[in-house]
Every structure is written in C-alpha cells, then in structure tokens.
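What follows is a set of notes on a single structure, which appears directly below.
Here the complex is missing one protein chain, while the rest keep their positions.
As written, the chains take the letters A, B and C, and residue 1 is the first residue of each chain.
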Amino acid sequence: MAYSAEKLSEEKVFKDPVHRYVHVRDRVIWDLIGTKEFQRLRRIKQLGTTFLTFHGAEHSRFNHSLGVYEIVRRIVDDVFAGRTEWNSNDRLLTLCAALLHDLGHGPFSHSFEKVFGFDHEAFTRAIILGNTEVNKILAKVSPDFPKKVAEVIEKTSEKKLVISLISSQIDADRMDYLQRDAYFTGVSYGQFDMERILRVMRPREDQVVIKKSGMHAVEDYIMSRYQMYWQVYFHPVSRGAEVILTKILHRAKHLYEQKYAFKYEPIHFYSFFTEQVTLEDYLKLDESVILYYFQIWQEEKDPIISDLCRRFVNRNLFKYAEFDPAKEYKKLAELTSLFKKAGIDPEYYLVVDSSSDLPYDFYRPGEEEERLPIHLLMKNGELKELSRESEIVDAISGKRRTDHKLYYPVDFLLDDSSKKNVKKQIRVLLELEERPL
Amino acid sequence: MAYSAEKLSEEKVFKDPVHRYVHVRDRVIWDLIGTKEFQRLRRIKQLGTTFLTFHGAEHSRFNHSLGVYEIVRRIVDDVFAGRTEWNSNDRLLTLCAALLHDLGHGPFSHSFEKVFGFDHEAFTRAIILGNTEVNKILAKVSPDFPKKVAEVIEKTSEKKLVISLISSQIDADRMDYLQRDAYFTGVSYGQFDMERILRVMRPREDQVVIKKSGMHAVEDYIMSRYQMYWQVYFHPVSRGAEVILTKILHRAKHLYEQKYAFKYEPIHFYSFFTEQVTLEDYLKLDESVILYYFQIWQEEKDPIISDLCRRFVNRNLFKYAEFDPAKEYKKLAELTSLFKKAGIDPEYYLVVDSSSDLPYDFYRPGEEEERLPIHLLMKNGELKELSRESEIVDAISGKRRTDHKLYYPVDFLLDDSSKKNVKKQIRVLLELEERPL
Amino acid sequence: MAYSAEKLSEEKVFKDPVHRYVHVRDRVIWDLIGTKEFQRLRRIKQLGTTFLTFHGAEHSRFNHSLGVYEIVRRIVDDVFAGRTEWNSNDRLLTLCAALLHDLGHGPFSHSFEKVFGFDHEAFTRAIILGNTEVNKILAKVSPDFPKKVAEVIEKTSEKKLVISLISSQIDADRMDYLQRDAYFTGVSYGQFDMERILRVMRPREDQVVIKKSGMHAVEDYIMSRYQMYWQVYFHPVSRGAEVILTKILHRAKHLYEQKYAFKYEPIHFYSFFTEQVTLEDYLKLDESVILYYFQIWQEEKDPIISDLCRRFVNRNLFKYAEFDPAKEYKKLAELTSLFKKAGIDPEYYLVVDSSSDLPYDFYRPGEEEERLPIHLLMKNGELKELSRESEIVDAISGKRRTDHKLYYPVDFLLDDSSKKNVKKQIRVLLELEERPL
Partner (left out) sequence: MAYSAEKLSEEKVFKDPVHRYVHVRDRVIWDLIGTKEFQRLRRIKQLGTTFLTFHGAEHSRFNHSLGVYEIVRRIVDDVFAGRTEWNSNDRLLTLCAALLHDLGHGPFSHSFEKVFGFDHEAFTRAIILGNTEVNKILAKVSPDFPKKVAEVIEKTSEKKLVISLISSQIDADRMDYLQRDAYFTGVSYGQFDMERILRVMRPREDQVVIKKSGMHAVEDYIMSRYQMYWQVYFHPVSRGAEVILTKILHRAKHLYEQKYAFKYEPIHFYSFFTEQVTLEDYLKLDESVILYYFQIWQEEKDPIISDLCRRFVNRNLFKYAEFDPAKEYKKLAELTSLFKKAGIDPEYYLVVDSSSDLPYDFYRPGEEEERLPIHLLMKNGELKELSRESEIVDAISGKRRTDHKLYYPVDFLLDDSSKKNVKKQIRVLLELEERPL
C-alpha cells in the first residue's frame, strides 16, 4: 500500500482538553508527530510571556498544532468529504500543512525575530525542506510533497482552498488558538460555537465559505477574536515582560559586539549574534535553553543584563503608563534626557511598546493582500462578503485600533539613594507624584 | 497597622481556570507571591513527565499553590469565619502554610530525591527558615512566624485543625490538584462537587470534619482521587518517561564518580552528585536547567547518557509489559542475563517500576499515623468515621492496589544488526513474537 | 427580633445549574418563595413557545426569578456591602424586588396581553398589593413595604440605584436570563463573564456603574444579548408557534363573542373574553390550564380553532417567508385576496410578524426614558457613558434592527383537492414553485 494511504491498525487518540480527543488514523500524521522537530514544539510556549499575567497560559505550541490538525481533519473528513467542490486528493496535504504550520516557531519568536532579524516562516520552510526527520517522512509520500506542504503554509500554493483552511480570516489556526488560549488562561472571551461554524463551512474553488445560516456564529467568532486580542494577547503586563525579554537579547548582542567577556560562554547564541543562524543551531534553541541563559546571566557583572534577567526570571516587571506618540513626543524626549541624567540607560529602561489590530477587514485591493474577506454562501448560491450582511461586522470592519504604552522600572525611580532630584522630576512627569507647588 | 493585618488598598485577583479567580487582600500573601522563591515554582511542572502522555498537563506548581491558597481562603473566610470552634488568629498562619506547602519542590522531584537522596520537604523547611525573601516576609509578621508556618507544613505543629486543612485525607491540596490536573489533562475523572464539600466543612478541635449531609460529595471526591491515580498519575507511559529520567540522573552521577570527562561541565549538578546540596544550589535548579543539560548531554560521547537524553527530549520512550514480581522473578533474572549478552546494559535498559495506592483508609494505630480518617459530623453532634457510614467507601477502604511494569527499549531489541539470536530469545520471552516451534 | 432581620437557623440552598447554588438566609425571602403565588411561576415557561425550536428551553420563570434574586444578593452582600454609597437599609427591598419582579407574568404573556388587552406589570402590582400570601409576608416587614417593593418593580420608586439593579441596560434580570436561556437551550451565545462584571459594579447615587477595567466584559455582555435576541428569542420558528397561539386566543374570543356553543365550557377564559380579569381568575391561569384547553379544543367543531389547536399541540407549525412591508404591501394585499378565494381565512392563516431590537442605546432625552445608559467609572472618579469609550458598543449603539416574516400553512396550500388554480397562484407568489412560462 502507498505510504500516503497507510492507516494505523487502530486509531490513536490524544486526550485534548479543548477538542476532547485528537484522532489520528493516518500513518504519515502519526510519524510526523513522532519526529524530534515536532516534539520540539513541546518546549515552546504558545503564548510566550503571557503566563506571567495569566498563570494558566503555560501550554505549548505542540498542543496548538495538534488542535489545528484536529479541526482541519474534522472539516475535511466530516464536512467536505463527498462534496464535489472538494478534491479528496488534497486531504493529506491539508492535514500535513495544518499539523506543521507553526513548525518553525522558536522560543519567544516575536522578540527573537525583532532582535536577530529573521522570521520563523523561513525556518518552517527550512525544516520541511531541509535534512530533518520531518522532511524524510514527507518525502516518503512523494519527492515533491515537502515542497507542496511548504507552499501551502507559505500561501504561495495554487491550492487556494487548502490555504484558506489554514490561514485566512476564519481558519483552523485561529479557531484553535482562540479556544485553546481561552481555556488555558481561564477567560471566557474565546468561546464561540465552532461546532456550528464547522457544520456550515463549504468548499469553493478558491476558498472556504460559510453558509448564511451560520453568520451569527461567525459574528461571535470575530467578537471573540477582538476580545482575546485586547484582553489577553495585548495585555499590558505581558507586553511589559516581552519588553524586558527583548532588551535582554539586545543587551546580550550588544555585549557580544563589544567583546564583553561573558562569565558563561553563550555558545547557543553565537550564530544569532552574528545573524547567521543555521537550521541546526535554530533547532537546538528552545525555551529551556533561553531560560537557562537568563538564569546564569543573573550572575554576569554587566549591571544591565543581570538586572534585566533577574527581573524576567523573578517577575519583577516594569510599570507602564498610557502614551500618545502624537501628543507626547516632547515629553518622551524630556524623559529620555532625564533618565540619562539619572544614570538609568533609556535604551533599556524607557521603552514605548505599541500594539495594533484590525478585527476584520473586507478586501482592499493593493493593500494587504492576505486579508481575504470571509464570504457567506447565500441560499441562491451567491457569495456575499460578510460585512455586507452583518451589521455588527460592518460596524467594526476595517477599524484599526492601536495602543501605546510607556514602560519603565518604577523601583529605580523610587530609589532616592542617588540622583534624588532628577528622579523626582521624572516621577512628576510620569504622574507618579504630584507636581510640587 | 501591624504588618499581619495590612490589607491591599484594592483586592488583587488572578484569573484562574479552575477556581475562576484567586483573591488576595492580605499584604503578606501578596508579598509572598512576589518572592523569587515562590516565582521559581513557575518553572516546575506540577505533574513532572505526565505532559508526555497528556499534552495539556504543562501547568506548574505555581498554579497549584495559588489554588490551594484560594481553597483554604474560602474555607476560613466564607465557611469557618464566625464559628466558635475556629480561632480566627490562625487565619494568616493557615493561608501562608497553604500557599507555601510545596515551596521546596524541585524539578521532577520524585526522580531527584530517589537518585540523590534528599527530600523536598526538608527544602521547604530550609526555604522558609533560611536566608530567603520568603523568610524575610514571614519574619516581619513575627520572629517565630516562619517556624510556625514550617511546623504546619511538616505536620509537627500542635495546631491539628490547621494541619488537617492542608494535609489530610480531605484537604485543600488534594481538592485543588484533582480538579486542576483533570482540567489541564482534559480527563473528566477529577471532577467532584467541591462547592458542596466546602459548604459542609466544620472546624473541630483537632481536625476539619464534614457534615453528614455532604457524605455523597465526599464519596465522589474519593472516587475521583482513585480514578486520577490510576488513569493519570500512574499512567504507564508517564512512568516510562520517569524511568528514563531517573536513569539519566543515575548515569550522570555514575559518570561523575568514574571521573568521566563531560563535554560540557555539569556545574549545576556537582553538589547533587556529592549529595551535599546547599539551599542556594537547590534554588537554582529548575526544569529549564535540567532540560538544558538533557539537551547538551545528547552530544556526550558516553553512549548511555546520550541515548537516554535523546529518548527523553524527543519522546522516544520505552515500551512496557505487565510484570508480576511474585511469579516472574526468574524470568526477570533470565532477561537480565540475556540483556547483558546482547550488550544492552540492564541497569539502564531493563527496569521494573511499581506504583501503589491506598484510596482511603480509616485509622490503624501504629501503622501510618498520617492517614487520619475523615470524620462525618452527624445531626446529633457525634463524629463517625466515614467508612462506617458509606458503603462505597467501606468497600474500598484499606485496599491497597499495586501495579508493576517492566520497561525496555523495544527499538534496540528489534535491531538485528548485531546479537540477532540473543535478541530473538529476549523478544520471545517478552512475548514480542511467537516462540518458534 | 424584627421580622425583616430574622435569619434562618441554617442557610438554605437551591441547587441551580446556572449559579451552582442559590443561597437564602433571610426569613422573608424563604417565606416569599413558599407562597402559592411564587410557586405558580413553576407552571409558566420562561421562554414561552421557544421550547418548540430549542427543546431544552423548558425551564420556568420560577427558575429565573431565583436566579435574579441570587445575582442581586451577591451584588449587595459581596460587592456593595460596606461601601459608603450603598444604603444597607435598602438590602431587603432590593432582594424582594428582585425575587418578585416577574410575579405577574402569566402563561405565554405576550400573546395574552396582545389579545386580551392587559399587561403583566399591572398584575405584578396587583399580586403584591392585593389579598395574597405574598402581600401578607411583605406587610409583616412593615405596612408600606409592599408598596415600596411594587414601586421598585414599576420603576416609580425614588430609589434609582435599587431600580437600576433590577431593570436597566445592565441589570440582574438580563444577566440571569441571558445565561439561563443559553444554558437550557444549549447555545453558547449567552455566555459572558458575569463574575467579572459583578466584581466591578459600584453603587452611585442614582444608578449602578461599572469600573472602567470591566469595560470589555460589558462589551461581551452586550454582544451576548444581541446574539441571544436574534438567535433565540426572535427565532422564526418560535415566532411562528406564537403566531398560532395568538390566533387560537383570537378565535376563541371571536367564537365567544359570536355566542358559539363550545363543546367544553371555557370557564377559565370568560373573564378574559370580556376583558374584566380579576386577580383570582388571573392566578388560576397557568400553562397547564391553557394546554388543557388547547387539547380539548382540538375536538371543537369550529374548523379554525380545532385546526389551530392541533397545530400547536402536535407542533405542526406554519412555514414562513421573508417579508418587506415597505416593498411588498401590494403582494400582501394580493395574497390576502387569493387566500379568501381559496377558502383559507387570511385573518388566521396569513400573518405578518415583526420583531425589533435595539442592542444598546445611550440616553436620548424625550425618547425612551427607561433606556438609561451604562456608565463607566473612570480611574479619576468621573463617569463616562459606555459608547464613548467602547468602539464596539459605539458601532452598534442606537441601531435598531427589525425583521418581518410572513407566516402561512404550507400544507393547506399544497392540498390540491380543492381550489387548485388559486392555490397554484398563491404558491407562485410565495415562491414555493416556479412561475409557469
């Protein structure tokens, strides 16, 4: 029997708190899960620093990847199977792309990518196409299968319908993470009626569409997404932890460039510092490695890296203030100058962080091409873009919301053992105390 | 105002998926949560290797510790407050002991304690009484307060009622972990009606007792505990992962004793290898450190430690067979000898693991003194031991159940590139294949 | 001890699937629940005909009334207690008004009120002030207490804060019914984080306000409300059942006025037919009485009432079509005329039903005065109207949505044993079949 068609003698299941069970029958999927590259996702948290705000959010990308696979499996096996618009030959491709879509994520990806200038999507491609266990398994299906999987994940494949199941404004990725992140954090916002949405999904030539009768469930899903972004993903405390993390990486790179003598050699970081990361180095990096370094760097004599590491490890985070760049840029300049005077390096200790989200958008040619709109399938077979039918979605469609915060170490500012007057000025500017009369 | 009586200006809450919210009003509790020794619990998984079987079980002891605190807080503030049998002066002591009861746990405690000969309870005491942030805060309450808290956790305190809230056959510790571990693994077994149990708890001089009307909820709790032990805590796959972990530690110690030259110096382990662990060393050890070593030890040239580390990191675990020591000790001896012949060191690759549990027991003087029975408070004020009233509990009371498994690396045994005949003999003995005619 | 201050010797609890437990300590509340007027609410479904669409929606107003009481009890006892803006003397008044706010509801209130020209609010007042068990208990608190309770429910009381807890755009009534109706129907839309909302409610002189930090929870609540209205409360199938129910009552009244000789004397209806309903008659009427009549009226020889009753009892409902009154009034006139020709009385068998809702509104002086806006309590103590802070709420604020449906008995139209041609014309107009070429 062709490897691609092999089934396990007995279905395997993973107990999953979100979908109850994840079901595996295909030998290919089972083998992929067993690879070391996929198992590595167990050592990378799904929500990075969010666990420092929502203590339940300690779940890994391994969890989420299985979840996305399971949702896609249910769509293709329970909803699409047998429909003429669905090409059943695309089934395995779809399942593999779902399972592997986050394979290239590293620990605290966002900060790493910003500081060391790469993107995890390139690594997803590299793992799938490189000399890896994952590649060997995919290549057993057919020599060009790894490439096909990579193209779906990169959205360059011609299989638009398959792509839309994994990355669109209503895809299995989002449906899993909203529910999963809600479950583990314990917030109620991520709940929506996925059962209903799955039941009304229909395959069309270049995208998945939603039967009109499921419109309200989709509205609810979009609202869930909106709430999760602002309540959880952009929570100012987690962003503050990420600010510190990013600054640690900055400092380490800076010290390396300055030929600082590290007490413990940061061997796992060298290729990152020089921005020549190999696949092998990348795969060795996981959160335990990062946290190990943050632990030992607490003992470095450089006061900035040791302070920042202590802050991150012991959760002694920065405080934050609302910040409006349009109106307060002068205040920021003034604060920067005062921080310098106070001996607190503003490069590391006075940080503006901005978060921004667009809850839903219809198609705007030439702008953000990946923002493919959600289409409703009307009773007469026509397709209509969601915001034309839903008043709720129309009301929020295309409205970008941005939030800026200014982070700083309040403990330093309250320590009056030195630079008392400058610090007082800073505190007044930050409204930590009343302006003296 | 006395530090012990200080309240936060506004109640703080932690979003908790199990109890919805954890509420903190007391300054002392807030300060304890902020210490680095308590934050360290974020880096230690509640269920050790269980996440390799139930992928949701990635939650930390930090989570659980907050949960135990919250349950105890509800008991003392919502149920006991105002009852004459309850001494409200014991409130803060109870809350602190609940919060800190697992403070001395290290990563994968069970394996570490077995291999390096110490117990985490000694470290709980050491952290509370030693030169730590936790100790400083407790001592601010009163100089003898740290000792009092330690005594409750060690069960040497004269405050028997307080002890019974934190460690007895129906305590806040068990009530939290059953529910929490069920939530994160996704199994349904750990659910019971805790609301009901809390409502019927009553303080008595030397223990907490349960009003008769809550008996069925207690039965359900005991059954939950039974199921969680056999379905989750003693799951053979997780135990198999723990077998590997223990053997890695064994091997590392052995190599150290043999003066083996490690490629990377295991500096964090030296004091463990020599069994002279200081508090400072202990506190540095968390799961990221352990996993870091397991990662780098994959590159050691010693074939046993590198193989075992690869197995653990990539989840390539041992297979297992049922094993009855009473009947099969000869077979084990035979297997041991065959493993040696096959060049597979039985010390590391043929391991018997035994798990054993007693779901509930009444008081048996002179046996296991900590097994204090659960008492029901009858309408007439009398106390009756639970198993005298509950047929279900009586039926299982005192019945110890033990399970033995034999673990081995099936991939080694299937590799016929060497020692083909011996391996065949082993496979037949392990019933991996039919005995040839 | 004053009756108003009497506590039960032991707290009583009702197991409630939505709030887990409903707690009662006050003697007055316990006594009110035991009255026959309150027990009568067990025989009136919370959602009228909705159970014919969502089979789980069989819960009664008794359920809901306990739920509203429990929410209010938690607000006043757990959130407001001890705050200076809250007058603890209003506690019992608030609890009683919450418990009794729906006391005057009859079976299928909406239809009854429309056909027989009264409103349930007048009966709530009548029960509270009349010669009833409820009145006796309230009057034991103080002679003017019944009147005070009635005034809160009628919103004529000067105690604006108390009123706002029971009827405003974010009140205990709505918070209970959204969650309860979601629970019993099984839809997920009614879920929102009530725990969070309760925690951030604050008493102000003339209303309850919400701390700014709870804004997202309130947004979610408003979206829940919106979804429940359109997904559940205005579900076209339930509205179709209500159309039939209303027409049965119309027909019965009409037959009575025509001096039709009922096979079974509708004694319980006489005072309704003459629109001179006494309190005693009203209290006798519950759903079992109505359903009893619908059962026996199936045997009446009047073909309309017997047909409609059979339809209702056996759930053989009308079909519906979208209907736009502005554009299709001519078509309706044409259909009316054709129905007459076909011998199908359009008065009973061709019915337009309109539903309309305003999800949230800010204050529009002189329009709908009861639509008091929700106010957020900002950090600086200021109050801000919700839609000025929330983009989501602003987007939907004040936008009324209306839906019209046209109901008809499709089985009659498909029965070609008579008036074949006329029926064909009707079917074409209703787009049940293609227009012949």
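Please note the rule applied: a residue touches a chain if its C-beta (ideal position, glycine included) is under 8 Å from a C-beta of that chain, and two chains touch if they have at least 3 such contacts.
Quick caveat: nothing in here was measured; it's all calculated off a predicted structure.
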Selected from C:S4, C:N87, C:S271 or C:Q295 as touching the chain missing from the view: C:Q295
Selected residue (touches chain absent from view) among A:H110, A:K140 or A:R199: A:R199
Selected residue (touches chain absent from view) among B:S88, B:S142 or B:S188: B:S188
Residue of B:K114, B:K136, B:H216 or B:K263 in touch with the missing chain, whole complex considered: B:H216
Selected from C:G117, C:G186 or C:P325 as touching the chain missing from the view: C:G186
In chain A, positions touching the absent partner: 13, 20-21, 195, 199
Interface with the undisplayed chain - residues on chain B: 187-189, 191-193, 216, 219-220, 223, 226-227, 230-231, 391-392, 395-396, 399, 401
Residues of chain C (touch criterion as defined above) contacting the omitted chain: 14-18, 20, 34-36, 39, 42-43, 51, 54-56, 58-60, 62-63, 66, 183-187, 284, 286-292, 295, 313-316
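In this section, only the chains that are shown with their structure count from here on.
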Chain with minimal offset from the mean of all protein Cα atoms: A
Chain separated most widely from chain B, comparing mean CA positions: C
Distance from the mean Cα position of chain C to that of chain B, given in whole angstrom: 52
Distance between chain centroids, defined by C-alpha means - chain A, chain B (Å): 32
Residues of chain C touching at least two other chains: none
